[in-house]
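Missing here: one protein chain of the complex. Every other protein chain is in place.
Then we have subunit A:
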Amino acid sequence: MRKPLVLRHPSILVFLAVLAVFTVGVTILSTGYGTGVISTSMVKTLGKTLCLALAAVAMDLVWGYAGILSLGQMAFFALGGYMIGMWLMVARTETIVTGSLANLPIPPTAAEINQAVATQIFGVVGSDQFPAIWFLSGSLIGQLALVVLVPGLLALVFGWLAFRSRVNGVYLSILTQAMTLALALYLFQNDSGLRGNNGLSGLQNIPGLDAVPQESLSIWFFWASAVALGLGYLLVSWVASGKFGSVTRAIRDDEARVRFLGYSVESYKLVVFTLAAVITGIAGALYYPQAGIINPAELAPIASIYLAVWVAIGGRGRLYGAVIGAIVVSMLSSWFTGGRAPDVNLGFYTIKWVDWWQVLLGLSFVLVTLFAPKGISGIFDALAHLRPPRRGGTPLGPDMGALQEREAVE
């Protein structure tokens, strides 16, 4: 009998243990449930970072394992956020509107409440009607289903179109980038039905939980994010470890050969792509209630590229690498751009990190790509004495971009 998954891959157990310790630690130090060393806004930042880490894990699945450099992952992330945001906004506006209408001498009808909610939400874009896509917005269950369905369906349709016509490599990257750009431009319109560039706001107030202070709410969301990350990590590890994972990696390294062996390459890619989109959508649905606001700028192509940057810096093909990359880079980024990093005085010029962080990030990214393709997880490999075999410069294989050597040691 085969050993359980976590025993075959001890790194999963280590990761889950570290995540658990981290979660407990933050809870003990938090304002809501502990000593108050960590402020509520910091807890929110940490919770959001865990959601980004989950998105990075999904990115690693499509890129590190299946070799699809998708530059549109944040589209799924934002769609997940929009779907949950619709319910949050409607439910909360409904409580407010019902409260104010209750003061009138005649009790309001359902149609009047609906009308008032619509006016309240869509007044900024000059409308007083619910667009058709909000038909489920009154139901939490419905919108939660959409969190999974909308990114999943988008990925399914897009992936099916792209994979069946054998769009590969950089073409696919550019196409995914175009997809997220098109979606962002569409959502920027006022008549897109999602409030144009105003986006959805006030998402940090959870309807029905008005009595719960933000200190506790932030911790709840932090827990939910940690659980989602743990489960997502387990799921992706499971997918990537078995026979399915082997075929996926084979597709990455030599798609044509796998096809000749009789595997349906397109189906494998489609499953991976759609699964990753669903996970990313769930991550987004947990992220935006903590961020409080979502607007179409979240879908800008640059956001998806940053996701790729995190995974690359953390280390592709290593799930913990993706998590480490996302956490390290996004935390560093907020530290530098938050103005907390000390300025460096060179005598003739003072380096303000707010201005120079992007330059540093860009250059370090170039350096990592050039000199440490394994990223941060390369350190763990070195500790475990995993080294690629020396081939003395012989070609790696038919696909010049393949990483068989590194894969061979896992």
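Everything below uses one rule, namely that contacts are C-beta pairs under 8 Å (C-beta built on N, C-alpha and C of every residue); 3 or more make two chains touch, one makes a residue touch a chain; residues count from 1.
The rule we apply is simple: contacts and distances are computed from a predicted model.
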{"item": "Chain not present in the shown complex, as UniProt names it (candidates \"Sulfur dehydrogenase subunit SoxC\", \"histidine kinase\", \"Urea ABC transporter permease subunit UrtB\" or \"Probable sugar-binding periplasmic protein\")", "value": "\"Urea ABC transporter permease subunit UrtB\""}
{"item": "Among A:P151, A:G232, A:G245 or A:P301, the residue in touch with the chain that has been omitted", "value": "A:P301"}
{"item": "Option touching the unshown chain, where A:F22, A:W220, A:Y263 or A:F365 are the choices", "value": "A:F365"}
{"item": "Selected from A:L16, A:I174, A:L332 or A:I379 as touching the chain missing from the view", "value": "A:I174"}
{"item": "Among A:L19, A:A56, A:L69 or A:L217, residue touching the chain not depicted", "value": "A:L69"}
{"item": "Contact partner of the left-out chain, one of A:L104, A:A132, A:A211 or A:L383", "value": "A:L104"}
{"item": "Contact set of subunit A toward the excluded chain (per top definition)", "value": "69, 104-112, 158, 161-162, 164-167, 169-171, 173-175, 177-179, 181-183, 185-186, 188-189, 301-302, 305, 308-309, 312, 355-359, 361-366, 369-370, 373, 396, 400-401"}
